[in-house]
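Structure in structure tokens, see below.
All protein chains but one are shown in place.
Note that the chains are named A and B in the order they appear, and that numbering of residues resets to 1 at the start of each chain.
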Amino acid sequence: MTYIRTLLNGIFEENPVFVLVLGLAPALFVSTSVVNAVGLGVATLIVLICSNVVISLLRKFIPNKIRLLSQVAIIACFVTIVQILLNTYFPDLARDLGIFVPLIVVNGIIVYEAAIFATEHSPLESFIKGAAIGLGFLAALIVMAFFRELLGNGTILGFAVFGERFDPASIMIMPPGAFLTLGIGLAIFAAVKSRGKENE
Amino acid sequence: MARKKKEKKKLLERPGIRYLIVLGSIIIVSTVLIWGVNALTEPVRERNAEVVVADGREEVLPAATNFERRRLPNINYRGEGMTIDSIYQGSDMHGELVGYAITLTSHEGHAGDIQMIVGITYRSNMPPIVNRVIILAMSETQGLGSRAADDEFLDQFIDKTEIHAVINIGEPAGDEILAISGATVTSNAVANAVSFALDTTREVIRTDMMTDQQAQDILEEITEITEEEIRELTENGYNGYGYYQYYGYGTGGEY
Partner (left out) sequence: MIRDLALLALGTALINNLVFVQFLGISPALNMSKNVKSSAQMGVAVIFVLFFASLLTWVVNTYFLAYLRWEFLENVAFILVVVAFVQFCEMLTRKKFKSLYPIFGRYLPFIMANCAILGIVLINSREFGVLRENFAYNIANSLAAGIGFFIAIVLLAGVRERLELKNIPKAFRGIPIALISAALIALAFIGFTAG
């Protein structure tokens, strides 16, 4: 596949959240505001790319029995570095994202990608695939956050869109809204997919 | 000689050792990298923290435009279970004393230290009064102790001149604080700290109102106590080397 194709694949056909159904917990939590969504999405993207490349580089040296342990150690290392940088240069964002920054370690996407793709492909391919899936994750988070923030808070990126009178549906900002948005998103993707299959 | 080499080869090829080496190196490299990033960014974080404290001063004593740090030798910077980090005196643009912003750290929090800043307004001929309390840093239980940082709890401290008790139910009196239900430890820690801040402010004001002679007397008193203590101890043979003296090793002279 060409690199562009891979990237688009990661965002649409194999979108980690809406198609592969991975990384749900951070998606639900962080989609309360677009700012948070971008923050965690970018952080996850960085970790994904770095760990994919390193695990791919080391794939011939790691014995099978400690594969998972080694991989999570490497992922945890990058996550911690990103966490420290976030705490230093974006402390407010870090505080809002809270525990979901270190929880990037167990983001299903990263573990899945590392275990399945990076151990079988070259560093360059792993880099591209990591970027693709990471961008797909970021896109999914932004889409979810867009709807939740708009309907639940009346703002986008903190700017009030509908004016003072608008009484937002606060439920969207709360957990039920998260589940609802994700469920509907998944359903839409499933519908589009099956429609595409019918047409073929 | 040949047999030794064969045994050595076997040891390195044992799978268990291989696992240990690979995992161990990954952990070691990770540790070094993380430690490195942490050490490099620490100065930035410390500077950020300073800014937070400086902002805190302005927030708790908004009437003041300048702040000046006070260091007083006769003030007790260590309270029971808490430490005073800094005492800043705030004055307005005419140079008039507005009050004091005291940063303290309570070690009696449920999950560790609680750092807060207390703004106390000076009133001539009346006891100093709390203007505002802000929590700067704490890691108390989410939903319980963490509510000590909410205005709902901290607003109680406004306009208090003394804090004598922390109650659990009912209406708090003028010198009482109502604790957060389920977070009595945290509530007590904060209340004790604010009370100590008030005591300290009264001490500072008293010190400032002293005449030079009174200040001199106090300084002498402090020195006197020390000399008296030394005399007492010397008389009992604890010449700093009391143990040795007892066993006959001599006084050792000046110490």
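Side notes on the structure shown:
To be clear about the criterion, a residue touches a chain if its C-beta (ideal position, glycine included) is under 8 Å from a C-beta of that chain, and two chains touch if they have at least 3 such contacts.
Please read these numbers as outputs of a predicted model, since none were measured by experiment.
Under the touch definition stated at the start, the shown chains contacted by the missing one in the entire complex are A, B. For the chain left out of this panel, the touching residue among A:Pro63, A:Gly183 or A:Gly196 is A:Gly183. Residue in contact with the omitted chain (choice from B:Pro15, B:Pro62, B:Gly112 or B:Pro127): B:Gly112.
When the omitted chain is restored, the residue from A:Leu7, A:Ala37, A:Val53 or A:Val79 that touches it is A:Val79. Residue positions on chain B in contact with the hidden chain: 27, 30-31, 34-35, 38, 110-112, 139-144, 182, in rising order. Taking the complete complex into account, residues 21-22, 24-26, 28-29, 68-69, 72-73, 75-77, 79-80, 83-84, 99, 102-103, 105-106, 108, 111, 171, 174-180, 182-184, 186-188, 190-191, 194 of chain A touch the chain not shown.
One rule holds in what follows: only the chains that are shown with their structure count from here on.
Residues 61-63, 65-66, 69-70, 73-74, 76-77, 80-81, 84-85, 87-89, 91 of chain A are the ones touching chain B in the complex. The part of chain B that touches chain A in the complex is made up of residues 15, 18-19, 22-23, 26-27, 29-30, 33-34, 37-38, 41, 44-45, 48.
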